[in-house]
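Every protein chain but one is kept in place in this view of the complex.
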Amino acid sequence: MEEGRISSSQLTLLVISFLFGTSLLLSPGRGAGQDSWLATLLGLGEGFIFALLNLALYNRFSGQSLVEINELVWGPIIGKFFSAAFLWYLFHLGSSGFAIFVTLLKTAIFMVTPEYILLVTGLITCIYTCKQGIEVISRMNEVLLFSTLFLFAFSLFLMLNIFEPKNLLPVLDLPVKKLLWVAHGTATFPFGQIIALAMVWPFLNETEQYRKSLFKGLIVAGIILILGEIRTGAVLGKISGFYVFPTYEAYRMINIAGVLTRLELIPVLNFLTMGFIKASILLYATSLGTAQMLKLRTYRPLVFPLGVLMIILAAQNYANISQHLEFTENIHPLYALPFQVILPLITLLMALIRGFPKQEVSK
Amino acid sequence: MIFLVVLGFGLMIFLEMPELIQKKYYRELVVFCILTLIGLILSILLTLGVELPYLDPLIKKAITGIGKLFY
Amino acid sequence: MIKVKFKKQKLFLRVIELGIIILILLLLSGCWDRRELENLAIVSGLGIDDPEQGEGYQLSFQIVKPAEVRAPGSSSGESGSGSSGSSGSKTVWLLRSKGTTVFDAIRNAHFQSNRRIFLSHNQVVIIGKKVAEEGILPVVDVLIRDPEPRLQQWLLIAQQQAGEILKLQAGVEKISANAIAELMENYYLTSKIKATNLHDFADGLVKKSTSNTLPIIGIKEENGEKSFILEETGILKEDRLVGYLDKKETRGLLWVLGKVKSGIIVVDLPDNKGKVSLEIMNAKSKVIPEVEDGKIKIKVEITEEANLGGETSFEDFSSPEALSRLEKLQAKVIEEEIKAALNKAKTYQLDIFGFGESIHRKDHKLWNAIEENWGEIFSQMEVEMKVKAVIRRMGLITKPTIISQNK
Partner (left out) sequence: MFRFLLRKIRLGKLKKNSSSVSDTNKFRRNLEENLELFQEELGDSPDIIIRRFNLNIKNRIKAAIIFIDGLMDSKVVYDSILYPLMIEAKKENWVVEESILDFIENNLLTVGSVEKDNDFTGLVESVLEGDTILLLDGYTEALILSTKGWEKRSISEPDTEVTIKGPREGYTESIRTNTAMIRRKLAHPGLTFENKKIGKKTRTSVSIAYLKGVVNEKLVEEVRRRLQRIDTDMILDANYIIELIEDSPFSPFPTVAYTERPDVTVAKILEGRVAILVDGTPVVNTVPTLFIESFQSPDDYNYHFLYATLIRWFRYLAFFFNILLAAFFVALSTFHQELIPTPLLISMAAATDGTPFPAVVEVVVMEVVFEILREAGIRLPRPIGQTISIVGALVIGQATVAAGLVGAPTVIIIALTAISSFVVPTQEEAGILLRLTLTIFAGILGAYGILLGILVVLTHLSSLRSFGVPYLSPIVPLSVEDLKDVVVRAPIWAMKTRPRLIGWPKPIRQEFNLGPELPEKPTEDRDDQGKI
């Protein structure tokens, strides 16, 4: 079904870009104001626990995707149910990625252009990449991620003159309960979402390296996200909590001698490239998972219709931005839990009970 | 507008179907057709201006409903 | 192999077809957000006033005429006086429009302007005094919310009508709004103006602990020629103009905020011996909140470095002792400036220094307790000042020339 193989460093980079995806712009710890970096740090810790749980399952079935594992552990019927739930999550994640991407473009740059144009053009590019397989996605990712990191570092440098560490004080301004909730939010978005890569792990050419590259990716992405939060907080101060896209606003503050100003195209570019990778991975994972679930021989014909469904859903995700903000802040941390942790955990327990795996020797 | 949508879907079918038939991937063909049909119906409904429910509020309702069950 | 090749070619054909689809889509869709350069009215300055009659706001847009600005022949001299007050200079077009809200008024400008009002390159927002007294937030909200205007626009208050100021020609500059913006950017030459941009203003509004201040711009008439001039600094209670700081007090404020970069300190020598001008080279400030048995005390430490710039007396400052005497006098002047600003702020019960914020940063629990009546606490609070002023250099001569001649 997929002939391509990726190397462990490519997987690391994929993990990083996947985590960057939408969170590079829609900062996950937004609700915590200037403490967002702290929330992200805590969320990273929780995300690690999620990752460990998922890896505990994957360790027993090395070389198989989550859909195949479900089938093995639960048998064809219940397994399909589990897989369907997982695929639904991926699908929804992809569509909400598209949705937020359009929201940003519509609020910041293209105010008049109709949504469907932005969606369809973006989708066609994604489909083209997806059809080329995981190898091409990960190669694209190398180029895009390095350019993103370069732009990130460059803009960090440009913001040095408006960087005020004072703005980050006082630490722990808001109640601990709220902070923990936001931290949990960052654990489910973006860190917990790497479960989507459970569809990609099997294509590693050095099969034993996935754990290392996953953790490496988590740490690097976590550090950069935290750096970003610190930067945004220090540049914008308390007002950062008022903006829908604080990072975007931070870039708008750049002013070097009146020449390098208004570099807000940079965060949009970062967001679009990383979001493109995330959307491609999700579309790829959904199509591949569906094909595996239904025992098809190729996933390629599914990419097109699933992509179209994804953008239809993206248009039907939320009626307005406040619905979405409420969803990400209050609902998503709960909604994501079953897909990210609970279902894999139950599968793991079941596998333990049934004594899986039977043929392969688990590590 | 509907014309455009149908045109788009037509192109999609035109691009995907021949290869599947040529290779005799009938199982894949069925799945492809079902998914395409769903997409076509949904997008026609949307272009006709039928108000479909939004997803985020639905999930919110479901989650709060489950929450109420426990309390 | 031939078969494989065939498949590849087909795949590529598909790619071409995909490209065609994208192109068709794009072409069909047209270009909604496209705006040609020649159809833009580039606004360089925005004035917001109360209308003479009726509800709402009256906006004045200073719109750049690019061709006039760039054309070498356009002399600002012939119409540059602006004294006629009718059309301003040739290089800009002053457009006025009314509306019930600011956004409404911006759109209403299109009753007159065929070109799209483009606010991205706006440099200054000048708010009429009347509007400022009623409240600035309803006016600037649209400027913060909309993605088009920048957050680095300077915010000023006009002594009377904002529109009048935008009408005026600025000395050498062809676009007067640019000149005002540069006045703000070069505030450090005197350090007697507190330049505030939209972001600072919004940030100040969010922090309940700090009150905003905005510079005030007025009109100066000389020999029948009008020009704008920076006057005092306005103190805002939340978003309403309630008080003023004069220039000395403004520098007192800047001392505490640590924003003094340069400027001249004039020291009166005792016994009316004359005046000494000292040029500030470097200044730092430190605000340390302290709590002593339930009472909040603020300690302000200021370190300043200056050069001897000039004197009107015949005093000889070349000896270390004389210089240290001068240093003390200088410290006293600085202290006085700060005290003046402090007293003014205390009478309004408005913390313009950000003392509250420093308490908040140090101990946010304490802050939460006193946040409600901070104004009152502030007005009765003890502020301890510690000014350390040094003089490093005294220019190219050591003594007044007259003395060296005598010797």
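As written, the chain order gives the labels A, B and C, with residue 1 at the start of each chain.
Everything that follows uses one rule, which is that contacts are C-beta pairs under 8 Å (C-beta built on N, C-alpha and C of every residue); 3 or more make two chains touch, one makes a residue touch a chain.
Since the model is a prediction, treat every value here as computed from it, not as a measurement.
Undergrad: Could you tell me which of the visible chains the hidden chain touches?
TA: Missing chain, whole complex, touching shown chains: A, C.
Undergrad: I'm checking contacts with the chain that's been left out. Which of C:100, C:120 or C:186 qualifies?
TA: Of the listed residues, the one touching the omitted chain is C:120.
Undergrad: Would you mind spotting which of A:143, A:160, A:223 or A:342 touches the chain that isn't drawn?
TA: A:143
Undergrad: Which one touches the absent chain: A:62, A:107 or A:125?
TA: A:125
Undergrad: Considering the whole complex, which of A:53, A:244 or A:269 touches the chain not shown?
TA: In the full complex, the listed residue that touches the missing chain is A:269.
Undergrad: In the whole complex, what residues of chain C lie against the chain that is missing from view?
TA: Here the touching residues of chain C are 1-2, 8-9, 12-13, 15-16, 19, 22-23, 26-27, 29, 31, 33-38, 40, 42, 44, 64, 66-67, 69-71, 118, 120-121, 123, 148, 150, 178.
Undergrad: Can you list, in ascending order, the chain A residues touching the missing chain?
TA: On the chain A side, contact with the omitted chain comes from 7, 9-10, 105, 109-110, 113, 117-118, 121-122, 125, 128-129, 132, 135-136, 139-140, 142-144, 258-259, 261-265, 268-269, 272-273, 276.
Note that in this section only the chains that are shown with their structure count from here on.
Undergrad: Chain A to chain C: how many Å between their CA centres?
TA: A distance of 41 Å separates the two centres.
Undergrad: Where the centres are mean C-alpha positions, what is the separation of chain A from chain B, in Å?
TA: About 23 Å, centre to centre.
Undergrad: Two or more other chains touching the same residue: where does that happen in chain A?
TA: Residues 120 of chain A each touch two or more of the other chains.
Undergrad: What parts of chain B, by residue number, touch at least two of the other chains?
TA: Touching at least two other chains: 8, 15, 19.
Undergrad: Quick check on the complex: what are the chain B residues that touch chain A?
TA: Contact set of chain B toward chain A: 8-9, 12, 15-16, 19-20, 25, 27-29, 31-32, 35-36, 38-39, 42-43, 46, 52-57, 59-60, 63, 67.
Undergrad: Taking the touch rule as given, give the residues of chain A at its contact with chain B in the complex, in rising order.
TA: 92, 95, 120, 290-291, 294-298, 301-302, 304-306, 308-309, 312-313, 315-319, 323-324, 326-327, 330-331, 334-335
Undergrad: Which residues of chain C touch chain A in their complex?
TA: 15, 18, 21-22, 25-26, 29, 32-33, 120, 147, 150-152, 199, 202-203, 206-207, 360-364
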